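For this view, one protein chain was removed and the others were kept in their places.
Going in written order, the chains are labelled A and B, and every chain counts its residues from 1.
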Amino acid sequence: MSAWRLVEDPPPPGDGGAPEDDRAGKRRGPSTRRLLVVAATVLLTLVGAGGLAAARSGAFFAERPEGCARPDRSMQLYAVELPKDGTQIRLGYGLTPQTASYPGPTIEMTEGECVAITLHNLVPAATLTQLRTDPAHPLGVSLHVHGVKYTQLSDGTVQSGSFVPPGESRTYTWFAQQRNRKTGSPGTAGYWWYHDHVVGGPHGTQGLGAGLFGGLVVRRPGDPKPDRTYTVVFGDRQSINLRRGAAADTCDAQNPQPGPTCLVARKGEKVEFIVVGIGNDMHTFHLHGHSWADTRTGLVDNGQPFADGVPIIDNKPLGPGDSFGFQVTAGDSVGPGHWMLHCHMQFHSDGGMSTMLHVLDEDGAMPPGHSHHSHPANATGTTADAGQHQHN
Amino acid sequence: MSAWRLVEDPPPPGDGGAPEDDRAGKRRGPSTRRLLVVAATVLLTLVGAGGLAAARSGAFFAERPEGCARPDRSMQLYAVELPKDGTQIRLGYGLTPQTASYPGPTIEMTEGECVAITLHNLVPAATLTQLRTDPAHPLGVSLHVHGVKYTQLSDGTVQSGSFVPPGESRTYTWFAQQRNRKTGSPGTAGYWWYHDHVVGGPHGTQGLGAGLFGGLVVRRPGDPKPDRTYTVVFGDRQSINLRRGAAADTCDAQNPQPGPTCLVARKGEKVEFIVVGIGNDMHTFHLHGHSWADTRTGLVDNGQPFADGVPIIDNKPLGPGDSFGFQVTAGDSVGPGHWMLHCHMQFHSDGGMSTMLHVLDEDGAMPPGHSHHSHPANATGTTADAGQHQHN
Partner (left out) sequence: MSAWRLVEDPPPPGDGGAPEDDRAGKRRGPSTRRLLVVAATVLLTLVGAGGLAAARSGAFFAERPEGCARPDRSMQLYAVELPKDGTQIRLGYGLTPQTASYPGPTIEMTEGECVAITLHNLVPAATLTQLRTDPAHPLGVSLHVHGVKYTQLSDGTVQSGSFVPPGESRTYTWFAQQRNRKTGSPGTAGYWWYHDHVVGGPHGTQGLGAGLFGGLVVRRPGDPKPDRTYTVVFGDRQSINLRRGAAADTCDAQNPQPGPTCLVARKGEKVEFIVVGIGNDMHTFHLHGHSWADTRTGLVDNGQPFADGVPIIDNKPLGPGDSFGFQVTAGDSVGPGHWMLHCHMQFHSDGGMSTMLHVLDEDGAMPPGHSHHSHPANATGTTADAGQHQHN
């Protein structure tokens, strides 16, 4: 076992990866290298197999990303098992064990901010064993995040050892790096998401499928704040937030409670969507009656000279891992109504991948009318599997 | 049956949809609510089952979107049955019953404009019955549009009751809302499309598959006008405008008639494409010899400071419901030629999802040469189904 080293020999010609300019004069001295090998050997002796990779990494990698001298705030996050949906195991992240949900809590950061999130793995080892596809794969849950900065110790992967065995905890540090003209950093403001990367296999496929994901928004100082934020996750089996058909829209007409299965707003409210794709399928996200700019915020600052060239859209391709977001003014020009939000792939929407943005009038009223029962065939729940044979 | 009402209790924590700021002090008074319920009850008594949803909505929803005091112009649109393509039922929209086609007529608007379109459903009830997948689903056709503004009464959906039973008519009102710095509206200029949303099922899957779709372009005052506009719709079964192989390009070398199956221009002409995806499949739209900017218009205004960062592309992912457009100068730098336009998914193009942009010289001449017979295996028509087992 040995340290990595990038030699400075030029690659063979025509290999598609010719370096144009190697920084000379920066060779690592042999003494430094020897020291590292020694350190690794010591660690290998000291730690057991379980914490091996983590310890190994810990010897080398920083705990916090550069720019985060110390976290501005800390959070507790709990990974728990939730009631099954039919035969499907469901897991969720929560700010408390009692409030875990899928999607998990939407996390909000501002550029420049650094957050330490301690993840507590409360998922029973037996459940994780059941989800495991390979007996050699370790048991655990993790937190992998898109967009913001983190070191290998917060990558949330098996190979970096940055996951949490059952009953244990681990602190992940995220840094919402700012734009920096000098370093060329483009900044990290945007609509992102976080998810497990280890349940079941090295890409967390089973963790994602069970519900371990949530939305993240990073704002810039001065960004307009919405009145409401909804995280909408399109996934396999024609699912929106892992539900479909009637289960995707459970709004009670008398007492609609905003949440993952009830998208509701009053006319004039600024409604923000965080849209995420998971699983194996491509989708197209479509919202009736409302459109948005294909920019970082979904908004156009009309004072800016290039605004005239920005595409305005109401339908956008969404693949696994993709995330985008936008704000709309609910009911702007179009008025109140039960506005469909669905995947525009026809066999997806026909299979129940459809919900509503219910826009009430300024007083909170909406007349009686069809609302969430647009898919009577699927009204019995989300466990029937009309989507076994995906073919988009 | 009761009116909707958004209560102002905060949602439970951790549900992914926490409102940050509810507008207080705007509760709807009980008298208003009682009035609505009474109105709804009266309507339920007065109207039959057929017009139920529409009448119900009509009691509450505005006929026209805000900003459209009254339509600037009106149009008649006819939905008719066209000759079958093999065994496939074909429907089309037309400005007259005699000129219906698939895609339907390209509609052009300018921001600020409001158009009233009266749709006449001439499709026989027997045909609509044949296309219906569920006997409980109502018979009708509709007009659902992307991008521009409309109220629930012009949504074109079953649940809003805004469709047209056989032999009847209905007026849809579209408003090409302008950008507005005060309200934050990004404007509605762009490349859009319109389509049926009710034939066969609640998402109009059978109507779309039969041909009920067309292109819409909304311009801003000052936008450059093209010399020619082509609407190109990529769909299932390797189809371009529902044709494939030899049927996708029927240009006559002696007398090419511009139209859905003959894309032709002279060198130097500004050719505009409205590109739309329908159905279940992802595609990638590729044009040989020409590229465009990934902006609202496909053009770059070189005077603008950000133009330097705009991606120039010649291949773009296109999912169902997506639409984009662009203008190119036919033959710019590359000269005249038979320039392929195809889906770049290999089994799609190999299956006949390929046509040509024929660029003649400035005098309208082109030498003899291979043109539209690049897929001899598919030359017999579009009804053979090489695409049953989609697997992109």
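In this text, a residue touches a chain if its C-beta (ideal position, glycine included) is under 8 Å from a C-beta of that chain, and two chains touch if they have at least 3 such contacts.
All values reported here derive from a predicted model rather than from experimental measurement.
Undergrad: Given the contact definition stated above, which residue among A:Ala100, A:Ala116, A:Leu208 or A:Ile312 touches the chain not shown here?
TA: From the options A:Ala100, A:Ala116, A:Leu208 or A:Ile312, the contact with the absent chain belongs to A:Leu208.
Undergrad: Can you work out which residue in B:Ser169, B:Thr183 or B:Thr284 touches the chain that's missing from view?
TA: B:Thr284
Undergrad: Specify the residue from the set B:Leu91, B:Ile240, B:Leu299 or B:Leu341 that touches the hidden chain.
TA: B:Leu299
Undergrad: Considering the entire assembly, which residues of subunit B contact the chain that has been omitted?
TA: Within subunit B, the residues that touch the unshown chain are 94-96, 99-101, 103-106, 214-215, 224-231, 241, 251, 253-260, 262-266, 269, 282-284, 286, 288-289, 291-293, 299-300, 302-303, 305-317, 327, 329, 332-340, 342, 344-350, 354, 358, 360, 362-371, 374-377, 391-392.
Undergrad: Could you list which residues of subunit A touch the chain missing from the display?
TA: 1-9, 11-23, 26-29, 32-33, 36-37, 39-40, 53, 56-57, 59-62, 65-67, 134, 136, 144, 146-147, 149-152, 155, 157-161, 175, 177, 179-181, 183-190, 201-203, 205, 208-209, 220, 277-282, 293-297, 299-301, 304-307, 310, 317-324, 389-392
The rule is simple: only the chains that are shown with their structure count from here on.
Undergrad: Given a C-alpha superposition of subunit A onto subunit B, how large is the rotation in degrees, taken in steps of 5?
TA: The superposition gives an angle of 120 degrees.
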